[in-house]
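After this line comes chain A, so read on.
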Amino acid sequence: MSALTLLLDALLAGTLVWVAARALAAAELVTGIALFIAFGLLMTIVWVRLSAPDVALAEAGIGTGLTGALLFAALARLRRAGAPDNRGENGDE
Partner candidate 1 sequence: MTGADGTPLIVAALLLPLAGAAIAFAMPRTTRWVGIATAVVLLAVVVMLCGAVGAGGELSHAVGGWGAPLGIALRVDGLSAAMLLTTAAVSLAVAAYGRSYFRDESAGPAGFTPLSMLLIAGLNALFVSGDLFNVYVTLEVLGLSAAALVARAGTPEALTGAMRYLLVTVAASLVYLLGVALLYHLTGTLDIRLVGARLESGAAAWSAVGLIGAAMLLKSAVFPLHFWLPPAHANAPAPVSALLSALVVKASLYVLLRVWLDVLPAARADFGAVVGALGCAAVLWGSTQALRQDQLKLLVAYSTVAQVGYLFIPFAFTSAAAAGTAWRGAVYLVLCHALAKTAMFMSVGNIQLFGGDRIGELDRVVQRLPLTMAAFAVAGITVAGLPPSGGFVAKWLILEAAVQEGRWFVSAVVLVGGLLASIYVFRVIGPAFTKGAQPRQPRRVPNAMEWVAFAVALATVLLGFFGMPLLELIDAGAPFGNALEPER
Partner candidate 2 sequence: MTGAELYALTGIALFVIGLHGLIRYAHLMRKILALNVTGAGVFLVVAALAERGQDGTPDPVPQALVITGIVVAVAATGLALVLMLRVASATGRAELPDPRSE
Partner candidate 3 sequence: MNATFLLPVLILLSSLVPGMIIFFLPEEWRTARTALNLFGAVLKVLLVGLVALGIASGEAYETRLPLVPGVDLALVIDPLAILLSVLSAVLWLVTTIYAVGYLEGSPDRSRFFGFFSICVTATVGVAMAGNLVTFLLFYELLTLSTYPLVVHRGTEVARRAGRAYLFYTLTGGVLLLAGIAWLYGIAGTLEFAPRGFLSELPADVHPELTAIFVLLIAGVGVKAALVPLHGWLPQAMVAPAPVSALLHAVAVVKAGAFGIVRIVQNVYGVEFSEELGVAGPLAAVASVTIVYGSLRALQQNDLKRRLAFSTVSQVSYIALGVAIAGPIASIGGLVHLVHQGIMKITLFFCAGNFAETLGVHKVDEMRGVGRRMPWTTGAFTVAACGMIGLPPLAGFVSKWYLGLGAAAVGDSWVILILIVSGLLNAGYFLPILYIAWFEAPPEPAEQTPRSGGRLETSWQLLLPPVATAALTLIVGLFAAAPWSPLRWVQLVASLGFAE
């Protein structure tokens, strides 16, 4: 494992964790979901790095694509239903 690829992997892993943390703690739900989709894409790259192409395809197609679509559709319906949705950073009650 040459040091360079290890460094790259560490960088990728670090961003992945950081994006995940930010997605959950995002002020607006919309940004949360957008970050979650970014998280999905990073996961796809990680699967490629782990030489698991099938999983990368599945992650991209279902884990990111479809889940993202579901989340945005649900958010839209939630807004239409009028439920307050943007519990930001402080909203934890």
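For anyone wondering why these and not others, all candidates are chains of the complex that A comes from, given by their letters.
Following the convention adopted for this analysis, contacts are C-beta pairs under 8 Å (C-beta built on N, C-alpha and C of every residue); 3 or more make two chains touch, one makes a residue touch a chain; residues count from 1.
It should be emphasised that the depicted structure is a prediction, and the values quoted were computed from it without experimental measurement.
K.L.:
Considering only this complex, which of 1, 2 or 3 touches chain A?
P.N.:
Looking at which candidate touches chain A, I get 2.
K.L.:
Tell me, which parts of chain A touch candidate 2 in their complex?
P.N.:
Residues 1, 5-6, 9-10, 13, 16-17, 20-21, 23-25, 29, 32-33, 36, 39, 43, 46-47, 49-52, 54-55, 58-59, 62-63, 66-67, 70-71, 73-75, 77-78, 81-85, 87, 91-93 of chain A touch candidate 2 in their complex.
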